[in-house]
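Showing just some of the chains, left in place.
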Amino acid sequence: MKPTPKFKLAPLLAFGAHPDDIEFGCGGVIANETRAGRAAHFVICSRGEAGTHGTPKQRTMEAKKSAALLGATVEFIELDGDAHLEVRVAHVIKLAGILRRIRPGIVLAPSLVENQHPDHAKLGRIVRDATRLARYGGLKELRKSPPHAVDQLFYYAVTPEAEPRDITPVLIDVSAPEIVAAWTAAMAAHASQVRARNYIELQLARARLNGLRAGIGHAIALFPNDPLVLDSLLQMSRSARRF
Amino acid sequence: MKPTPKFKLAPLLAFGAHPDDIEFGCGGVIANETRAGRAAHFVICSRGEAGTHGTPKQRTMEAKKSAALLGATVEFIELDGDAHLEVRVAHVIKLAGILRRIRPGIVLAPSLVENQHPDHAKLGRIVRDATRLARYGGLKELRKSPPHAVDQLFYYAVTPEAEPRDITPVLIDVSAPEIVAAWTAAMAAHASQVRARNYIELQLARARLNGLRAGIGHAIALFPNDPLVLDSLLQMSRSARRF
């Protein structure tokens, strides 16, 4: 059983380039956090309009349904459009503004590995830079909202190719049956996408593999942007080396 | 204030190639753990007899005094002697036997980086392999003691050169004044060594630099051998990115 937090937790904020990226990349982590009492909010940066399957309208509805299944709220923003994203300072500042509004503890973003859908790595870089600019007091575009420093930025990998090779991952235990169920349902809610390809199987196989490594059911790898800081090793008592 | 552990903690076991390696490399972490109520035990694998300064007898006494200052117990074992260590399976099995006897949760060992005192990296490899062999039930030399799987193996770096570049570190907050004081006293207890070189200044400068990065006083970097496994992100709410 997960502990009830004694103090109000800073919310989790997850960014996705397309309507289904967060769910496929780390939906189980979201379910795990909301169940533990943390608020979660999604910011989705396109309607997936360049994809082969699904209309923008369909995909928006799927994303809303999926977020609800994970216990998260969701908003859509306009950057450059699906498959058209560029890394611009204007985007960085826009996201920094969202960070100052939501004031999250944990931020999740797609990984920086370039050999994947180009929007993923670009959004990852925009989010990374936004977590810095959100801290700078003199930024005139954001003068009205007070600076905000997040606790930690983690990257998620939408596909195996997107897993960074130069960051040691942390594995989040998502083995509880209700977590796996919520995650699977959230992925299935993206009906237009899962009809065409084996995305759910891919993600569950990845999580199962991580689970087998850790001697548990399922686990999702996250990749910290900065070294973790611990009060003591009491916080850190499990590792993945079962085989 | 650190939490009182509700259940009995598995002890911490630290290995050092020479009488002062543990203290210089991660003494503050030891002080931090023992103060939080965890038992700590040191296994030292030579008397430092090849060093330029100090006799074996002196160094043994210094190590005992130093361990006591950190709240740890200490034992000395014979492998091949200072500056003569080789990576032999016989040593691995000997250390696996100690692991089965002490049954630690956390194990600390010198890092595997080869460009440092040769004994350090070799001992790190011996410990790493020992944490595996300790788990194998059929090992005839250890038939009398039940297998044991540690929770996590962390590497410490005795010098900056020994910090692995391919593992993301975790930073342990050792800022509490009594921790810094205990650590400094433990290093100073190695009087034969600190007389000759600026070891204490080196270690405190490293810890201060890590502390400045994390926005705290002092921090010591540890390098996990395997991915950390977390119940949830609630466990992980600080990171190092202050500048």
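All chains are identified by letter, namely A and B, in their written order; residue positions are counted from 1 within each chain.
As a working rule, contacts are C-beta pairs under 8 Å (C-beta built on N, C-alpha and C of every residue); 3 or more make two chains touch, one makes a residue touch a chain.
All of these numbers come straight from a predicted model, not from anything done at the bench.
Asks: Given 2 placed copies of the single sequence, give me the total number of copies for the whole complex.
Replies: When the whole complex is considered, it contains 6 copies.
Here is the rule we use: only the chains that are shown with their structure count from here on.
Asks: For the sequence-identical pair chain A and chain B, what is the superposition rotation angle on Cα atoms, to the nearest 5 degrees?
Replies: Value: 180 degrees, nearest 5.
Asks: When the centre of a chain is set as the mean of its C-alpha atoms, what distance in Å lies between chain A and chain B?
Replies: 35
Asks: How about chain B: which of its residues touch chain A in the complex?
Replies: Those in contact with chain A are residues 2-3, 5, 9, 12, 29, 32-33, 36, 38, 105-106, 151-154, 166-173, 213-214, 216, 219, 221, 224-241.
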